[in-house]
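Only one structure is covered here, and it is reproduced in the block below.
Excluded from the complex is one protein chain; the other protein chains are retained at their positions.
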Amino acid sequence: MILPRFEYKKARTIEEALELYSRYNGEAFYLAGGTDLIPLLKLRLFNPRAVIDIKGIQGLRAISKKAGSLIVGPNVTLYELKDNLEVRGYLPCLSESLDATSCETLQMRGTIGGNILQNTRCLQYNKSLEWRTARGFCYKMGGETCNVVPGVRSCLSNYCGDNAPALMTVDAKVRLVGPEGERTVKIEKLFSGDGKIPFNVKKGEFITEIIIPLKKTDGAYEKLTVRGSIDYPLVGVAVTAKDDYARIAVTGIGPSPRLYELKKINVKAINDIADKAYEDARPVLNAVLTPAYRKKMVRVLIKKACNRLGLGGSK
Amino acid sequence: MKTVRVTLEVNNEKIRLEVKPYETLLETLRERLSLTGAKEACSLGSCGACTILLNGTPVRSCLILTPEVDGASITTIEGLQKGDKLHPLQEAFMEKGAVQCGFCTSGMIITAKGLLDRNSKPDKKAIIKTMSSNICRCTGYKKIVEAVEEASRRPE
Partner (left out) sequence: MDDNLKIVGKRVVRSDSYAKVTGGALYTADLKLAGMLYAKVLRSPYPHARILKIDVSGALRVPGVKAAISGFDAYGVKWGVFRYTQDHAMLPTDKVRYIGEDVAAVAAVDEEAAIEALSYIKVEYEPLDAVFDPVESMKDGAPQIHEQYKNNINIHVHIDVGEVDKAMAKAYLVREDTFKAAGEAYAMMEPYAVVASYANGYLDLWMPNAGPHVRAKALSNLLKLPLNRVRVRHINSGGAFGGRSEVAPGDLVASLLSIKSGRPVKLVLTREENATSSRQVHDITATVKTGMKKDGTIVAKDYRVIYDGGAYSSTGPIATSIPFYVYEECYRFPNVRYNGYRVFTNKGIRGMYGCHGRAFLAGNESQMDIMARELGLDPVDVRLKNGLTAGEITATKSKISSCGLKEAIIEASEKTNLRKRWKKREKNRGIGMGCVAIMCGFPMGFRSGSSCYVKINDDGQATLVTGLVDNGQGNESMIIQVASEVLGLPMGDINLVNADTEVTNLDPGAYSQAAAYVGANAVKAACDNARKRIIAIASEKLGVPETEIDLKDRVAYSVGQPDKRMPISWIAREAFFRGEPIVATGSFFPDIDFEREWVTRPWGQMAGTFSFGASVAEVEVDYETGKIKVPRFTAAHDCGRPINPMAVEGQMEGSIQQAGIATITEGNMWHRGFLLNPDLLEYKIPLACDMPEIETIIVSSYDPKGPFGAKEGGLTVRMNAYSAIACAFTNATGILFEELPLTPDKVLSLLEKNKGVR
């Protein structure tokens, strides 16, 4: 399958990247690992004039410590990050989510920045141009309504990143650089909840840092898949706990991961959150297992993760 | 559209090419360099049949644009043997019956090489984990795992 035509530009600095972006009038994509972008381009879901390779920008592939936080460059591969001593020692939830992401060789190429900003997915979206033309373009592609639930004028695609939910549970922030300057936001603020435009990322912005407070935590990531490798999560639940506080994030159902707080850890609180997360989950038939089942599994996986950590005395 | 000039070291040979900016490494290897060992089985990065070593790291070449890897060192299946001497993985795959239709084989061997280069004595669990990056439709994977185990017992 060949790619559509586009130009390739390599940015050596952040400024150059931004300059290139504006030169192409925003009809460009930043390219890091390419494991999300290249398939989208092959399927002709997007038709940029150029791709701007940001892997060459100095400093974006580093991991460092500063003021009690781990500073992770967006170009750090998932495999590299997984191996990092601080991640392994302090952030077990993230450790598990990194290990659970796709498969080893894709982890060696995919970057954490790209993994966070991956496009949302749907069985009727991630298809060739020919397939989608025959089907009729859906809402996410610029059509009238959703193809999975006809009549609905919004996008119900799924955000299937494994690591964003984990990062949400460890209070991570993200630093973005764009034509209008820099800003730092909590990672959960990146998600718009709109499947058509899933990220609150301004045109031309890209991630330059992921900032994770280094507190020793307990954590777990439960991932529901059909196979034991390669698959995206049909449901993913990240849990991080410290002292009498925990955070739970659910991914894989709907356009953005959802974050919940347990201000006090006990069995009732866990059950209440599990019930709330179940209520909030509105899956549709856009993945390979039934919506009713995936909805049920939200509760099951939350309890499973909490049990694994012995939260609320359960085990 | 203007081509992009790249210099690659492919199987220890320095090569200079003019490529399309939107050309994948897999295309370059197969169409320009006639290195057809890496296969296109799915085009979207789901199967690993296109796996090659990029600066020693096993990656799916169908997801890489050739201009991205200007200056890099690429190893394909054709570059594993040293003259007539096969790499222990190639020998072991043959001896253990790990090759049936052969379409996934080059990707499997390269993925395994990536593993043995990082971890020369992997246990079975580690082998299975790594090899779960690649799809095979013929073998059921058992003999592939055995071949990697066998290769790890042989000096390179």
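First chain written, first letter: the chains are A and B, and each begins at residue 1.
Everything below uses one rule, namely that contacts are C-beta pairs under 8 Å (C-beta built on N, C-alpha and C of every residue); 3 or more make two chains touch, one makes a residue touch a chain.
Because the structure is predicted, anything quoted here is derived from the model rather than measured.
Asker: Which of A:Thr77, A:Thr105, A:Asn119 or A:Ser229 touches the chain that is not shown?
Answerer: The single option touching the absent chain is A:Ser229.
Asker: Which of B:Glu9, B:Glu40 or B:Asp70 touches the chain that is not shown?
Answerer: Selected residue, touching the omitted chain: B:Glu40.
Asker: Since one chain has been left out of the picture, which residues of chain A touch it in the full complex?
Answerer: 1-2, 5, 123-124, 127-128, 130-131, 133-135, 224, 226-232, 288-290, 292-294, 296-297, 300, 304
Asker: Residues of chain B in contact with the chain that isn't shown?
Answerer: 30, 34-44, 46-47, 49, 76-78, 80-81, 86, 90, 93-97, 99-106, 109, 128-129, 131-132, 134-145
To be clear about the criterion, only the chains that are shown with their structure count from here on.
Asker: Where on chain B does chain A make contact in their complex?
Answerer: Residue list for chain B touching chain A: 1-2, 4, 20-24, 27, 40, 43-46, 48, 51, 57-60, 62-65, 67-68, 111, 114, 129-130, 132-134.
Asker: So in the complex, which bits of chain A are touching chain B?
Answerer: Touch list, chain A to chain B: 1-8, 10, 31, 33-35, 38-39, 42-43, 51, 53, 55, 103-106, 108-109, 228-230.
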